[in-house]
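Every protein chain except one is present and positioned as in the full complex.
Moving on to subunit A:
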Amino acid sequence: MIRNSSPIDRLIDLMARLPGLGPRSARRAVLHLIRKRAHLLTPLAEAMTEVAQTARECLNCGNVGTSDICPICTDEARANGLLCVVEEVADLWAMERSGTFKGRYHVLGGTLSALDNVGPEDLRIPQLLRRIGAENVTEVILALNATIDGQTTAHYIADQLEPQGIALSSLAQGVPIGGELDYLDDGTITAALNARKRL
(Lines give C-alpha, C1' and ligand atoms only; values in the text may rest on other atoms or scores of the structure.)
Protein backbone atom coordinates (compact mmCIF):
# COMPACT_ATOMS: atom_id res chain seq x y z
CA MET A 1 0.00 0.00 0.00
CA ILE A 2 1.39 3.40 -0.99
CA ARG A 3 1.40 6.11 1.63
CA ASN A 4 0.51 9.65 0.60
CA SER A 5 3.31 11.53 2.31
CA SER A 6 6.53 10.08 0.92
CA PRO A 7 8.55 11.98 -1.71
CA ILE A 8 7.96 9.10 -4.10
CA ASP A 9 4.20 9.51 -3.74
CA ARG A 10 4.51 13.24 -4.27
CA LEU A 11 6.49 12.59 -7.42
CA ILE A 12 3.87 10.11 -8.64
CA ASP A 13 1.09 12.64 -7.93
CA LEU A 14 2.93 15.34 -9.86
CA MET A 15 3.79 13.07 -12.78
CA ALA A 16 0.16 11.97 -12.99
CA ARG A 17 -0.78 15.59 -13.78
CA LEU A 18 1.30 15.60 -16.95
CA PRO A 19 -0.50 15.31 -20.28
CA GLY A 20 -0.81 11.71 -21.41
CA LEU A 21 -0.13 10.28 -17.96
CA GLY A 22 -2.51 8.97 -15.33
CA PRO A 23 -1.80 7.58 -11.84
CA ARG A 24 -0.96 4.13 -13.15
CA SER A 25 1.39 5.25 -15.91
CA ALA A 26 2.94 7.81 -13.53
CA ARG A 27 3.74 4.99 -11.09
CA ARG A 28 5.40 3.03 -13.88
CA ALA A 29 7.39 6.05 -15.01
CA VAL A 30 8.57 6.83 -11.46
CA LEU A 31 9.54 3.22 -10.89
CA HIS A 32 11.52 3.30 -14.13
CA LEU A 33 13.24 6.52 -13.09
CA ILE A 34 14.22 5.09 -9.72
CA ARG A 35 15.66 1.99 -11.35
CA LYS A 36 17.69 4.17 -13.75
CA ARG A 37 18.66 6.65 -11.07
CA ALA A 38 22.12 7.49 -12.35
CA HIS A 39 21.29 7.54 -16.06
CA LEU A 40 17.86 9.10 -15.98
CA LEU A 41 16.52 10.33 -12.65
CA THR A 42 19.46 12.51 -11.58
CA PRO A 43 20.05 14.12 -15.01
CA LEU A 44 16.30 14.65 -15.39
CA ALA A 45 16.05 16.33 -11.99
CA GLU A 46 19.02 18.55 -12.83
CA ALA A 47 17.61 19.47 -16.22
CA MET A 48 14.21 20.27 -14.71
CA THR A 49 15.77 22.44 -12.03
CA GLU A 50 17.77 24.31 -14.64
CA VAL A 51 14.73 24.83 -16.89
CA ALA A 52 12.64 25.95 -13.91
CA GLN A 53 15.25 28.60 -13.16
CA THR A 54 15.94 29.80 -16.69
CA ALA A 55 12.85 29.23 -18.89
CA ARG A 56 11.04 32.42 -19.84
CA GLU A 57 8.89 33.87 -22.56
CA CYS A 58 10.66 35.86 -25.27
CA LEU A 59 9.65 39.49 -24.78
CA ASN A 60 9.61 40.01 -28.53
CA CYS A 61 7.86 37.01 -30.07
CA GLY A 62 6.41 34.97 -27.19
CA ASN A 63 8.57 31.90 -27.86
CA VAL A 64 9.85 30.00 -24.84
CA GLY A 65 13.60 30.10 -24.29
CA THR A 66 16.19 30.72 -21.65
CA SER A 67 16.80 34.41 -22.29
CA ASP A 68 14.62 37.52 -22.49
CA ILE A 69 15.01 37.59 -26.28
CA CYS A 70 15.05 34.17 -27.92
CA PRO A 71 17.78 33.02 -30.37
CA ILE A 72 15.39 33.32 -33.34
CA CYS A 73 14.75 37.00 -32.62
CA THR A 74 18.45 37.78 -32.09
CA ASP A 75 19.52 35.98 -35.30
CA GLU A 76 20.21 38.77 -37.80
CA ALA A 77 19.99 36.31 -40.70
CA ARG A 78 16.30 35.89 -39.89
CA ALA A 79 15.59 39.61 -40.18
CA ASN A 80 14.53 39.14 -43.81
CA GLY A 81 11.17 40.91 -43.57
CA LEU A 82 9.15 37.69 -43.17
CA LEU A 83 7.05 37.26 -40.05
CA CYS A 84 5.12 34.06 -39.38
CA VAL A 85 2.21 34.36 -36.94
CA VAL A 86 1.30 31.20 -35.01
CA GLU A 87 -1.18 30.41 -32.26
CA GLU A 88 1.00 28.63 -29.72
CA VAL A 89 4.66 27.92 -28.98
CA ALA A 90 4.05 24.30 -30.02
CA ASP A 91 3.12 25.57 -33.50
CA LEU A 92 6.36 27.58 -33.68
CA TRP A 93 8.33 24.49 -32.76
CA ALA A 94 6.45 22.48 -35.41
CA MET A 95 7.35 25.09 -38.05
CA GLU A 96 10.97 25.04 -36.93
CA ARG A 97 11.07 21.24 -37.22
CA SER A 98 10.29 21.58 -40.91
CA GLY A 99 13.43 23.72 -41.31
CA THR A 100 11.82 25.52 -44.26
CA PHE A 101 10.95 28.88 -42.81
CA LYS A 102 13.89 31.24 -42.29
CA GLY A 103 12.13 34.35 -41.01
CA ARG A 104 10.91 35.35 -37.57
CA TYR A 105 7.82 34.33 -35.62
CA HIS A 106 5.12 35.87 -33.51
CA VAL A 107 3.20 33.70 -31.03
CA LEU A 108 -0.34 34.97 -30.34
CA GLY A 109 -0.98 32.76 -27.32
CA GLY A 110 -4.37 31.50 -28.52
CA THR A 111 -7.21 32.53 -30.80
CA LEU A 112 -10.08 34.96 -30.62
CA SER A 113 -13.19 33.29 -29.25
CA ALA A 114 -16.54 34.96 -28.80
CA LEU A 115 -17.87 32.07 -26.71
CA ASP A 116 -14.92 32.12 -24.31
CA ASN A 117 -14.69 35.92 -24.25
CA VAL A 118 -11.16 36.01 -25.68
CA GLY A 119 -10.60 39.38 -27.36
CA PRO A 120 -7.61 40.92 -29.18
CA GLU A 121 -6.26 42.40 -25.93
CA ASP A 122 -6.10 38.93 -24.40
CA LEU A 123 -3.75 37.81 -27.18
CA ARG A 124 -0.43 39.25 -28.34
CA ILE A 125 -2.07 41.14 -31.21
CA PRO A 126 -1.17 44.68 -30.06
CA GLN A 127 2.49 43.55 -29.78
CA LEU A 128 2.26 42.14 -33.30
CA LEU A 129 1.06 45.45 -34.69
CA ARG A 130 3.93 47.25 -32.94
CA ARG A 131 6.49 44.79 -34.33
CA ILE A 132 5.35 45.26 -37.92
CA GLY A 133 6.60 48.84 -37.99
CA ALA A 134 9.62 48.37 -35.76
CA GLU A 135 11.13 45.43 -37.66
CA ASN A 136 10.50 46.50 -41.26
CA VAL A 137 8.27 43.52 -41.96
CA THR A 138 7.35 43.12 -45.62
CA GLU A 139 5.22 39.94 -45.48
CA VAL A 140 3.14 38.43 -42.70
CA ILE A 141 2.36 34.71 -43.00
CA LEU A 142 -0.71 33.80 -40.96
CA ALA A 143 0.05 30.18 -40.02
CA LEU A 144 -3.03 29.73 -37.86
CA ASN A 145 -4.97 26.51 -37.48
CA ALA A 146 -7.59 25.72 -40.13
CA THR A 147 -10.36 25.94 -37.53
CA ILE A 148 -13.23 28.40 -37.22
CA ASP A 149 -11.48 30.23 -34.36
CA GLY A 150 -8.09 30.13 -36.11
CA GLN A 151 -9.41 31.63 -39.33
CA THR A 152 -11.59 34.18 -37.50
CA THR A 153 -8.39 35.37 -35.82
CA ALA A 154 -6.54 35.38 -39.16
CA HIS A 155 -9.24 37.56 -40.75
CA TYR A 156 -9.16 39.93 -37.78
CA ILE A 157 -5.37 40.33 -38.06
CA ALA A 158 -5.67 40.78 -41.82
CA ASP A 159 -8.18 43.60 -41.21
CA GLN A 160 -5.70 45.32 -38.92
CA LEU A 161 -2.74 44.93 -41.28
CA GLU A 162 -4.33 45.62 -44.67
CA PRO A 163 -4.29 49.43 -44.27
CA GLN A 164 -0.51 49.24 -43.72
CA GLY A 165 -0.04 47.78 -47.20
CA ILE A 166 1.92 44.75 -46.01
CA ALA A 167 1.77 41.52 -48.04
CA LEU A 168 -0.39 38.96 -46.23
CA SER A 169 -0.50 35.24 -46.86
CA SER A 170 -1.83 32.13 -45.16
CA LEU A 171 -0.87 28.48 -45.24
CA ALA A 172 -2.40 26.33 -47.99
CA GLN A 173 -5.12 23.84 -47.07
CA GLY A 174 -5.56 20.44 -48.65
CA VAL A 175 -4.41 16.84 -48.85
CA PRO A 176 -1.63 16.03 -46.34
CA ILE A 177 1.51 14.21 -47.53
CA GLY A 178 0.71 10.49 -47.41
CA GLY A 179 -2.99 11.22 -47.06
CA GLU A 180 -5.63 9.06 -48.75
CA LEU A 181 -8.66 10.80 -50.22
CA ASP A 182 -11.00 8.16 -48.87
CA TYR A 183 -10.09 9.12 -45.29
CA LEU A 184 -10.32 12.89 -45.72
CA ASP A 185 -13.26 14.92 -44.48
CA ASP A 186 -15.36 16.68 -47.11
CA GLY A 187 -14.15 20.12 -45.98
CA THR A 188 -10.52 19.25 -46.65
CA ILE A 189 -11.37 17.78 -50.05
CA THR A 190 -13.30 20.96 -50.93
CA ALA A 191 -10.36 23.13 -49.83
CA ALA A 192 -7.92 20.96 -51.78
CA LEU A 193 -10.03 21.17 -54.93
CA ASN A 194 -10.36 24.93 -54.62
CA ALA A 195 -6.58 25.26 -54.21
CA ARG A 196 -5.69 22.79 -57.01
CA LYS A 197 -2.67 23.62 -59.12
CA ARG A 198 -1.76 22.93 -62.71
CA LEU A 199 0.77 20.11 -63.28
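The working rule: contacts are C-beta pairs under 8 Å (C-beta built on N, C-alpha and C of every residue); 3 or more make two chains touch, one makes a residue touch a chain; residues count from 1.
Quick note on the criterion: contacts and distances are computed from a predicted model.
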item	value
Among "Protocatechuate 3,4-dioxygenase alpha chain", "DNA repair protein RecO", "tRNA threonylcarbamoyladenosine biosynthesis protein TsaE" or "NADH:ubiquinone oxidoreductase subunit M", UniProt-listed name of the chain not shown	"DNA repair protein RecO"
Residue of A:P7, A:G20 or A:G165 touching the missing chain in the full complex	A:G20
Footprint left on subunit A by the chain that the document does not show	19-20, 114-115, 119, 146-148, 151-152, 155, 173, 185-188, 190-191, 194
